[in-house]
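With one protein chain held back, the other chains of the complex are shown just where they sit.
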Amino acid sequence: MTQPNAVHDQRVGVWFVGARGSVATTATIGALAMAAGLAPRTGLVSELPEVAVAGLPPLEGLITGGHDILETPLAHRAQVLADSGVFPPALVTALADELAAADSRIRLAPRLSTQRESAQAVEQDIRAFREDNDLDRVIVVDVSNTEPPATQRPELDSLAALEEALDAGHAPLPTSSLYAYAAFRAECPLVSFTPSPGATLGALTELAKEQALPWAGRDGKTGETLVKSALAPMFGTRALKVRSWASYNMLGGGDGQTLADPRAAVSKTTTKGAGLDAMLGYHVEGPMHIDYVEDLGDWKTAWDNISFEGFLGTRMTMQFTWQGCDSALAAPLVLDLVRLTARAHERGENGVVGALAFFFKDPLGGIDHTLSGQWRTLAQWCENLGASA
Amino acid sequence: MTQPNAVHDQRVGVWFVGARGSVATTATIGALAMAAGLAPRTGLVSELPEVAVAGLPPLEGLITGGHDILETPLAHRAQVLADSGVFPPALVTALADELAAADSRIRLAPRLSTQRESAQAVEQDIRAFREDNDLDRVIVVDVSNTEPPATQRPELDSLAALEEALDAGHAPLPTSSLYAYAAFRAECPLVSFTPSPGATLGALTELAKEQALPWAGRDGKTGETLVKSALAPMFGTRALKVRSWASYNMLGGGDGQTLADPRAAVSKTTTKGAGLDAMLGYHVEGPMHIDYVEDLGDWKTAWDNISFEGFLGTRMTMQFTWQGCDSALAAPLVLDLVRLTARAHERGENGVVGALAFFFKDPLGGIDHTLSGQWRTLAQWCENLGASA
Amino acid sequence: MTQPNAVHDQRVGVWFVGARGSVATTATIGALAMAAGLAPRTGLVSELPEVAVAGLPPLEGLITGGHDILETPLAHRAQVLADSGVFPPALVTALADELAAADSRIRLAPRLSTQRESAQAVEQDIRAFREDNDLDRVIVVDVSNTEPPATQRPELDSLAALEEALDAGHAPLPTSSLYAYAAFRAECPLVSFTPSPGATLGALTELAKEQALPWAGRDGKTGETLVKSALAPMFGTRALKVRSWASYNMLGGGDGQTLADPRAAVSKTTTKGAGLDAMLGYHVEGPMHIDYVEDLGDWKTAWDNISFEGFLGTRMTMQFTWQGCDSALAAPLVLDLVRLTARAHERGENGVVGALAFFFKDPLGGIDHTLSGQWRTLAQWCENLGASA
Partner (left out) sequence: MTQPNAVHDQRVGVWFVGARGSVATTATIGALAMAAGLAPRTGLVSELPEVAVAGLPPLEGLITGGHDILETPLAHRAQVLADSGVFPPALVTALADELAAADSRIRLAPRLSTQRESAQAVEQDIRAFREDNDLDRVIVVDVSNTEPPATQRPELDSLAALEEALDAGHAPLPTSSLYAYAAFRAECPLVSFTPSPGATLGALTELAKEQALPWAGRDGKTGETLVKSALAPMFGTRALKVRSWASYNMLGGGDGQTLADPRAAVSKTTTKGAGLDAMLGYHVEGPMHIDYVEDLGDWKTAWDNISFEGFLGTRMTMQFTWQGCDSALAAPLVLDLVRLTARAHERGENGVVGALAFFFKDPLGGIDHTLSGQWRTLAQWCENLGASA
């Protein structure tokens, strides 16, 4: 894969919101391992020829940093993940120095007395990161814990109203949206890997446009929803009527614990459920649960039961079990999204990037939920990006 | 869906090789039930707008007939299938007269002293069927039992050599190919719903060209292979490396019994296995079995275990179970293929129709094994057919 | 199987609370079908030699009746069940007269102004049934809808307090307990096939003792809990540590609809969960859901995922899927329990019959939750009953 030189030399910063979490840690160590030639590039969509054609910034040029509310050293978090099988323990040892360096670029999440002040502190941290590390651009990636859906408020609908509320010392923004605000103010594209409100509020989409920044979201599509987006079109194009589709998910880990809170889970089950009806063209019944099962850790286990009807009303069943390592599935997508969003930024795209729907449970700016359709859209977009280089 | 009048008035004959088998019986009763408004059109791909746009002959105009080596009345076979849950028993009672009429159009398979004579007898039966029933065209559909692969012989490679061998009283043709030969001689398009050699021999593809006839094959894609063609691209486009893919199939019924013979099973496991490597671009290991389990009857149960590797070498697993009624899945495809092949014939297409790959395990004339790609190809072809009407 | 004559001549009445429900209807038609020689005795534990040895009343002598709040004819309910595959439709036709007769013995559940009056009306209906049909004894079987757990009240703890409250015109009893009260007053043994409070209240166990009546409960063990009671001892006796056991259940039908109400579901998930910890000797984590999925009807589908740890801490997994017809699993147990409780009554046993634990999710009077241990206890008890004949 030959890429234009300009692109190859790029230094792209990745600013993680939730930089000490499972996904961020796995993405960080993975980028380091692959840059050092210690691991193959399995799982990276951006290494497939159809996507690499876009002319993406190299993995070797990625520099990570970010915010977190925890101070656990990155190497410690990495060791825990390695022990539970997310990646080989040998990597933690081999990359000890690099992890320490990455650790030193993580800042404690600012919690000042007003949202205005906090947002400015976040913005300054990001700007400092870009300057200190001599980066061409920084992509902010939200991989912190899932928040409940935002409640409707007029301040969230227009940028003017929002600025006014912030000036008045109010705190109208959900945390994920506060980070989105700061990212855009710092002139950084944003990737919303969580189902949290983030940049989806009217005031923030307005800000992104004003700043001419691209952003993408939301909620990385890594497990059961991924399988659904591959399977549901099979039923649709074969004219088989899905009678019910039950989805049972279990996982432990930090994300599992958060989702054990029903208010947070609403965001997730909403983004997970959206696609099925859209793909099939009618409403499909069926229970959907996400249960916290501590002993499973990052190893999500899901079982789906699909009851469907065929010719002359005959009823049939398909079931599947998915046993995937959540962080190992998420981390490469995060790197893919960073590279693709960086390229979009470089090419001057702005607003929500619908062509990245392939990566998301709730594909903002895209209407196609089928994996194959999203793949074609992505490949086409990458070809265009490459051609325009 | 408005269709050109000419098409709506068409009377299309369906000549089943294996007319008293499970698939043919289910297709026959299904066509009758839907024409009579006794059943919805679930499972018929040809009723989806993207396909109907081609301007297809109506179900109401389909007339069935065919050859079989058995003389069991169709109503009897239908009752057995209904009792085992393939379709509602009420249909057998309600359609008693229509089934008797269909039964009267089935002929005993001719077995004369030479293949030349047998072929002529088959041809005459088909021609008589067309004339007696005042049909615009007849589509021959092979749904008889699966044969072993053909052994290489020079007589099978060119039409001239074949004719010479037949003239000399030799019997070089596998049975499925003898039917294909007769079909083409009778100026009928052919649909090979089985994995048998059929028209794939050089001599016969030559004959189809000479007669300017379209034909399609082979081996209806109804179960595990269908799911594979929907799922494998997910692993591919997500850059997940499939380490092994095990496929275990059980079924009873006539087809199960045939496939319990390892020689016949070779044809099936070959067509079933072909696509996976093609879709992924590398060879995937894994056992594949088709076991005869009498008690399951037409209800095929399959279990697949997919072991795959993601980011940083992490190993994960997906399993699925498929519990489908084989004949209920196959019968609507047979009707779809008849309607589409009739339309192709009407439009003057000839040779193998690669655009029908969507329906087949071993898609002749097509190179794409992904279900979504095949669907797009089909929809595009149908749009063209419709436009050209 | 030779049985003492006295027993063979017995006429035993079965009084169903919920006589028009799925379980009662299936048990009624099943008893009729087997008595008439129209169906084999598959599924009847009481026909196994180890149990039949007790000298049980014959199926031919069972007469059914009962209460329900609905008036749908039994034949109609039976037709609906037959259409959904619970039993062969042919039985409904063949047994039309017998079903009509059974129907005529069902009474509308009395709902008078006080519980005292309602209880007396129930008692009178049962007594009339016994006399009109010249029955040796009547077993009351609760197969009505599941109720929430009873709230603690002093009137429910002692018989004297209960009688006083009823005299005072109060309504302290849950419906299932009101039926239990009336059954005992009518001198009838009781079988609690539901998880409802029934006779488990102090006042009622006292009444059963006073009336010297045997009773048994509770909550028929037919699906996932049955499998658990067979599997959990395997982990226990192999010293494998169960880390989590997740239980997901889906069903439609009347029972599914009731259990969709979280208050009723509590009774069920409590009785379902009780045994696992008892069998393993430690607490096992894991989600347990019962979801109403209308399209499944009586066909319950359950998936369990068991994560366990073996030698040197190695983690392993077992999963199972259960696709069972709930009423077809429950109905024979109801007949078994009637025959066994009738025999216990004849032999003068009283109080809760712990030896029937084999049949229940929440085995009252028994402490062993393992299926094999319960089976041995049952077989031993039956041998004793037989010997004492």
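As written, the chains take the letters A, B and C, and residue 1 is the first residue of each chain.
By our rule, a residue touches a chain if its C-beta (ideal position, glycine included) is under 8 Å from a C-beta of that chain, and two chains touch if they have at least 3 such contacts.
Model, not experiment: these values are computed from the prediction.
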item	value
Absent-chain contact - pick from C:W15, C:F87 or C:F360	C:F87
Option touching the unshown chain, where C:Q10, C:T26, C:T64 or C:S144 are the choices	C:T26
Hidden partner chain, touching residue among C:A102, C:A203 or C:A328	C:A328
Of C:A35, C:L48 or C:A260, the residue in touch with the unshown chain	C:L48
Residues of chain C in contact with the chain not shown	26, 29-30, 33, 39-45, 47-48, 85-88, 91, 226-227, 230-231, 233-234, 237-241, 309-314, 316-325, 328-329, 331-332, 358, 370-373, 375
Positions on chain B contacted by the hidden chain, ascending	243-244, 246, 248, 250, 285-287, 289, 291, 293-296, 301, 303, 305, 307, 317, 319, 321, 323
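Heads up, the rule we're going with is that only the chains that are shown with their structure count from here on.
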item	value
Between chain A and its twin chain B, rotation from the CA superposition, multiple of 5 degrees	180
Same or different residue numbers at the chain A/chain C copy interface, by half rule	same
Chain B and chain C, separation of their C-alpha mean positions in angstrom	50
Distance from chain B to chain A - Cα centre to Cα centre, in angstrom	44
Distance between chain centroids, defined by C-alpha means - chain A, chain C (Å)	51
Chain A residues counted as touching two or more neighbouring chains	317, 319, 321, 323
